[in-house]
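This is the structure, below, for whatever I ask next.
Complex shown without one protein chain; remaining protein chains in place.
The block that comes next holds chain A.
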(Lines give C-alpha, C1' and ligand atoms only; values in the text may rest on other atoms or scores of the structure.)
Protein backbone atom coordinates (compact mmCIF):
# COMPACT_ATOMS: atom_id res chain seq x y z
CA UNK A 1 0.00 0.00 0.00
CA UNK A 2 2.85 2.34 0.87
CA UNK A 3 4.50 1.45 -2.44
CA UNK A 4 1.35 2.30 -4.41
CA UNK A 5 1.05 5.67 -2.66
CA UNK A 6 4.73 6.41 -3.31
CA UNK A 7 4.25 5.66 -7.01
CA UNK A 8 1.35 8.08 -7.24
CA UNK A 9 3.17 10.66 -5.14
CA UNK A 10 6.13 10.70 -7.56
CA UNK A 11 3.75 11.20 -10.48
CA UNK A 12 1.86 14.07 -8.82
CA UNK A 13 4.67 15.85 -7.07
CA UNK A 14 6.76 16.21 -10.22
CA UNK A 15 3.93 17.90 -12.07
CA UNK A 16 3.95 21.64 -11.58
CA UNK A 17 0.30 22.18 -12.46
CA UNK A 18 -0.88 19.50 -10.00
CA UNK A 19 1.30 20.99 -7.30
CA UNK A 20 -0.11 24.46 -7.87
CA UNK A 21 -3.73 23.27 -7.87
CA UNK A 22 -3.28 21.15 -4.76
CA UNK A 23 -1.56 24.09 -3.04
CA UNK A 24 -4.32 26.48 -4.13
CA UNK A 25 -6.96 24.10 -2.79
CA UNK A 26 -5.52 23.99 0.71
CA UNK A 27 -4.87 27.74 0.77
CA UNK A 28 -8.51 28.33 -0.18
CA UNK A 29 -9.63 25.97 2.59
CA UNK A 30 -7.80 28.21 5.05
CA UNK A 31 -9.36 31.28 3.51
CA UNK A 32 -12.75 30.15 4.78
CA UNK A 33 -11.69 31.94 7.91
CA UNK A 34 -12.04 35.17 5.95
CA UNK A 35 -15.82 34.87 6.24
CA UNK A 36 -15.20 36.20 9.72
CA UNK A 37 -13.98 39.39 8.18
CA UNK A 38 -17.20 40.10 6.25
CA UNK A 39 -18.51 43.39 7.53
CA UNK A 40 -20.72 45.95 5.92
CA UNK A 41 -22.71 48.97 6.94
CA UNK A 42 -26.23 49.66 5.70
CA UNK A 43 -26.99 53.18 6.80
CA UNK A 44 -26.81 53.15 10.54
CA UNK A 45 -26.86 49.32 10.78
CA UNK A 46 -23.42 47.93 11.39
CA UNK A 47 -23.21 44.30 10.24
CA UNK A 48 -20.43 41.84 11.02
CA UNK A 49 -21.09 38.27 9.95
CA UNK A 50 -18.85 36.82 12.61
CA UNK A 51 -20.89 38.50 15.31
CA UNK A 52 -24.21 37.16 14.03
CA UNK A 53 -23.60 33.73 15.54
CA UNK A 54 -22.75 31.85 12.37
CA UNK A 55 -19.59 30.58 14.01
CA UNK A 56 -21.42 29.11 16.97
CA UNK A 57 -20.85 25.47 17.79
CA UNK A 58 -22.38 23.16 16.68
CA UNK A 59 -23.77 25.13 13.70
CA UNK A 60 -20.26 25.93 12.44
CA UNK A 61 -19.50 22.24 11.70
CA UNK A 62 -22.34 22.17 9.24
CA UNK A 63 -21.62 25.60 7.72
CA UNK A 64 -17.90 25.12 7.19
CA UNK A 65 -18.06 21.63 5.73
CA UNK A 66 -20.83 22.81 3.41
CA UNK A 67 -18.79 25.75 2.13
CA UNK A 68 -15.54 23.78 1.94
CA UNK A 69 -17.23 21.11 -0.17
CA UNK A 70 -17.55 23.61 -3.02
CA UNK A 71 -13.78 23.87 -3.29
CA UNK A 72 -13.48 20.19 -4.16
CA UNK A 73 -13.67 21.09 -7.84
CA UNK A 74 -10.00 22.18 -7.64
CA UNK A 75 -8.93 18.71 -6.58
CA UNK A 76 -11.36 17.21 -9.08
CA UNK A 77 -9.31 18.78 -11.89
CA UNK A 78 -6.14 17.22 -10.47
CA UNK A 79 -7.77 13.82 -10.08
CA UNK A 80 -9.39 13.72 -13.50
CA UNK A 81 -6.13 14.70 -15.16
CA UNK A 82 -3.99 12.30 -13.13
CA UNK A 83 -6.12 9.52 -14.60
CA UNK A 84 -6.63 10.76 -18.14
CA UNK A 85 -3.00 11.86 -18.56
CA UNK A 86 -1.99 8.23 -18.08
CA UNK A 87 -3.93 7.55 -21.24
CA UNK A 88 -2.74 10.53 -23.28
CA UNK A 89 0.92 9.91 -22.33
CA UNK A 90 0.38 6.15 -22.79
CA UNK A 91 2.17 5.75 -19.49
CA UNK A 92 -0.58 3.42 -18.26
CA UNK A 93 0.64 0.98 -20.89
CA UNK A 94 4.23 1.28 -19.72
CA UNK A 95 3.18 0.98 -16.04
CA UNK A 96 1.45 -2.31 -16.80
CA UNK A 97 4.38 -3.58 -18.87
CA UNK A 98 6.72 -2.69 -16.02
CA UNK A 99 4.77 -5.05 -13.79
CA UNK A 100 2.02 -3.03 -12.12
CA UNK A 101 -1.22 -5.04 -12.18
CA UNK A 102 -4.44 -3.37 -13.32
CA UNK A 103 -5.81 -3.79 -9.81
CA UNK A 104 -2.76 -2.11 -8.29
CA UNK A 105 -3.07 0.71 -10.82
CA UNK A 106 -6.66 1.52 -9.84
CA UNK A 107 -5.88 0.99 -6.17
CA UNK A 108 -2.99 3.46 -6.27
CA UNK A 109 -5.33 6.12 -7.68
CA UNK A 110 -8.10 5.32 -5.19
CA UNK A 111 -5.73 5.37 -2.22
CA UNK A 112 -4.52 8.79 -3.35
CA UNK A 113 -8.12 9.99 -3.44
CA UNK A 114 -8.67 8.69 0.10
CA UNK A 115 -5.50 10.40 1.31
CA UNK A 116 -6.60 13.70 -0.26
CA UNK A 117 -9.98 13.37 1.45
CA UNK A 118 -8.43 12.57 4.83
CA UNK A 119 -6.08 15.55 4.65
CA UNK A 120 -8.89 17.84 3.52
CA UNK A 121 -11.13 16.62 6.37
CA UNK A 122 -8.38 17.17 8.96
CA UNK A 123 -7.75 20.62 7.50
CA UNK A 124 -11.36 21.68 7.70
CA UNK A 125 -11.67 20.22 11.20
CA UNK A 126 -8.74 22.30 12.44
CA UNK A 127 -9.90 25.48 10.68
CA UNK A 128 -13.41 25.06 12.06
CA UNK A 129 -12.20 24.35 15.57
CA UNK A 130 -10.03 27.46 15.59
CA UNK A 131 -12.78 29.69 14.16
CA UNK A 132 -15.29 28.27 16.61
CA UNK A 133 -13.02 28.71 19.60
CA UNK A 134 -12.51 32.34 18.67
CA UNK A 135 -16.08 33.36 17.77
CA UNK A 136 -18.50 30.79 19.23
CA UNK A 137 -20.76 31.90 22.08
CA UNK A 138 -20.79 28.34 23.48
CA UNK A 139 -17.55 26.59 24.20
CA UNK A 140 -18.35 23.62 26.42
CA UNK A 141 -16.96 20.29 25.33
CA UNK A 142 -20.36 18.68 24.84
CA UNK A 143 -21.56 21.48 22.57
CA UNK A 144 -18.32 21.50 20.57
CA UNK A 145 -18.57 17.78 19.87
CA UNK A 146 -22.26 17.94 18.92
CA UNK A 147 -22.90 17.38 15.21
CA UNK A 148 -19.26 16.52 14.64
CA UNK A 149 -20.50 13.76 12.31
CA UNK A 150 -20.72 16.45 9.61
CA UNK A 151 -16.98 15.88 9.27
CA UNK A 152 -17.62 12.24 8.46
CA UNK A 153 -20.28 13.20 5.93
CA UNK A 154 -17.76 15.62 4.38
CA UNK A 155 -15.18 12.86 4.11
CA UNK A 156 -17.57 10.38 2.50
CA UNK A 157 -18.77 13.07 0.13
CA UNK A 158 -15.23 13.85 -1.03
CA UNK A 159 -14.29 10.19 -1.50
CA UNK A 160 -17.49 9.59 -3.48
CA UNK A 161 -17.05 12.65 -5.67
CA UNK A 162 -13.37 12.00 -6.38
CA UNK A 163 -14.11 8.35 -7.22
CA UNK A 164 -16.62 9.65 -9.75
CA UNK A 165 -13.84 11.84 -11.21
CA UNK A 166 -11.49 8.84 -11.42
CA UNK A 167 -14.13 6.82 -13.20
CA UNK A 168 -14.78 9.62 -15.71
CA UNK A 169 -11.03 9.89 -16.29
CA UNK A 170 -10.87 6.20 -17.20
CA UNK A 171 -14.10 6.25 -19.19
CA UNK A 172 -13.40 9.34 -21.30
CA UNK A 173 -9.56 9.40 -21.29
CA UNK A 174 -9.39 13.15 -21.99
CA UNK A 175 -9.33 15.47 -19.00
CA UNK A 176 -11.16 18.38 -20.58
CA UNK A 177 -13.95 16.16 -21.89
CA UNK A 178 -14.20 14.29 -18.59
CA UNK A 179 -14.66 17.56 -16.68
CA UNK A 180 -17.17 18.68 -19.29
CA UNK A 181 -19.06 15.45 -18.80
CA UNK A 182 -19.10 16.03 -15.04
CA UNK A 183 -20.89 19.34 -15.57
CA UNK A 184 -23.15 17.76 -18.18
CA UNK A 185 -24.04 15.03 -15.70
CA UNK A 186 -25.09 17.63 -13.13
CA UNK A 187 -27.39 19.15 -15.75
CA UNK A 188 -28.75 15.70 -16.69
CA UNK A 189 -29.68 15.07 -13.06
CA UNK A 190 -31.42 18.44 -12.96
CA UNK A 191 -33.38 17.77 -16.14
CA UNK A 192 -34.31 14.27 -14.96
CA UNK A 193 -35.71 15.79 -11.79
CA UNK A 194 -37.73 18.32 -13.75
CA UNK A 195 -39.12 15.74 -16.17
CA UNK A 196 -40.00 13.21 -13.47
CA UNK A 197 -41.65 15.85 -11.31
CA UNK A 198 -43.70 17.35 -14.11
CA UNK A 199 -44.70 14.33 -16.19
CA UNK A 200 -44.20 11.07 -14.29
CA UNK A 201 -44.70 11.39 -10.56
CA UNK A 202 -46.71 14.56 -10.38
CA UNK A 203 -47.89 13.92 -6.83
CA UNK A 204 -46.14 12.96 -3.64
CA UNK A 205 -42.45 12.66 -2.96
CA UNK A 206 -41.63 9.77 -5.34
CA UNK A 207 -39.44 11.99 -7.54
CA UNK A 208 -37.40 13.09 -4.53
CA UNK A 209 -36.91 9.50 -3.42
CA UNK A 210 -35.72 8.50 -6.89
CA UNK A 211 -33.43 11.49 -7.20
CA UNK A 212 -31.81 10.56 -3.89
CA UNK A 213 -30.36 7.55 -5.70
CA UNK A 214 -28.50 9.61 -8.33
CA UNK A 215 -24.76 9.98 -7.73
CA UNK A 216 -24.32 13.75 -7.56
CA UNK A 217 -27.66 14.29 -5.80
CA UNK A 218 -26.88 11.62 -3.22
CA UNK A 219 -23.52 13.30 -2.56
CA UNK A 220 -25.12 16.69 -2.06
CA UNK A 221 -27.64 15.08 0.34
CA UNK A 222 -24.77 14.31 2.69
CA UNK A 223 -24.38 18.00 3.46
CA UNK A 224 -27.67 19.87 3.09
CA UNK A 225 -27.68 23.61 2.78
CA UNK A 226 -27.22 25.13 6.25
CA UNK A 227 -28.31 28.70 5.52
CA UNK A 228 -32.00 28.29 6.31
CA UNK A 229 -31.04 26.69 9.64
CA UNK A 230 -29.27 29.84 10.68
CA UNK A 231 -31.10 31.69 13.44
CA UNK A 232 -31.14 35.09 11.79
CA UNK A 233 -32.56 33.69 8.54
CA UNK A 234 -35.24 31.80 10.48
CA UNK A 235 -36.26 34.95 12.25
CA UNK A 236 -36.69 36.80 8.95
CA UNK A 237 -38.64 33.89 7.49
CA UNK A 238 -40.97 33.86 10.47
CA UNK A 239 -41.69 37.50 9.95
CA UNK A 240 -42.81 36.92 6.38
CA UNK A 241 -44.87 33.97 7.50
CA UNK A 242 -42.69 31.11 6.23
CA UNK A 243 -41.64 28.28 8.46
CA UNK A 244 -38.96 25.76 7.62
CA UNK A 245 -39.56 22.22 8.66
CA UNK A 246 -36.47 20.70 7.15
CA UNK A 247 -34.42 17.75 8.20
CA UNK A 248 -30.77 18.81 8.24
CA UNK A 249 -29.24 15.61 9.56
CA UNK A 250 -27.52 12.95 7.48
CA UNK A 251 -29.19 9.54 7.58
CA UNK A 252 -27.55 6.14 7.37
CA UNK A 253 -29.15 5.37 4.00
CA UNK A 254 -27.71 8.59 2.59
CA UNK A 255 -24.21 7.43 3.54
CA UNK A 256 -25.04 4.01 2.20
CA UNK A 257 -26.07 5.27 -1.25
CA UNK A 258 -22.86 7.28 -1.66
CA UNK A 259 -20.69 4.37 -0.46
CA UNK A 260 -22.39 2.10 -2.99
CA UNK A 261 -21.70 4.64 -5.75
CA UNK A 262 -18.06 4.85 -4.65
CA UNK A 263 -17.74 1.07 -4.97
CA UNK A 264 -19.45 1.14 -8.37
CA UNK A 265 -17.04 3.82 -9.61
CA UNK A 266 -13.89 2.09 -8.34
CA UNK A 267 -14.85 -1.38 -9.56
CA UNK A 268 -16.26 0.14 -12.75
CA UNK A 269 -12.86 1.74 -13.44
CA UNK A 270 -11.16 -1.60 -12.89
CA UNK A 271 -13.65 -3.43 -15.11
CA UNK A 272 -13.16 -0.88 -17.92
CA UNK A 273 -9.41 -1.20 -17.62
CA UNK A 274 -9.59 -5.00 -17.73
CA UNK A 275 -11.90 -5.05 -20.71
CA UNK A 276 -9.97 -2.60 -22.86
CA UNK A 277 -6.97 -3.28 -25.05
CA UNK A 278 -4.37 -0.59 -24.62
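What to note about this one:
By our rule, a contact is a pair of C-beta atoms (placed from the backbone, for glycine too) under 8 Å apart; a residue touches a chain by one contact, two chains touch by 3 or more; residues count from 1.
The definition used in the following text is that contacts and distances are computed from a predicted model.
Considering only "RNA polymerase subunit sigma-24", "ABC-2 type transport system ATP-binding protein", "2-oxoglutarate ferredoxin oxidoreductase subunit beta" or "Acyl-CoA dehydrogenase domain-containing protein", the record for the omitted chain gives "ABC-2 type transport system ATP-binding protein", by its UniProt protein name. In the complete complex, the residue from A:46, A:90, A:198 or A:251 that touches the missing chain is A:90. Touching the omitted chain from chain A are residues 3, 6-7, 10-11, 14-16, 89-91, 93-102, 104, 274-275, 277-278.
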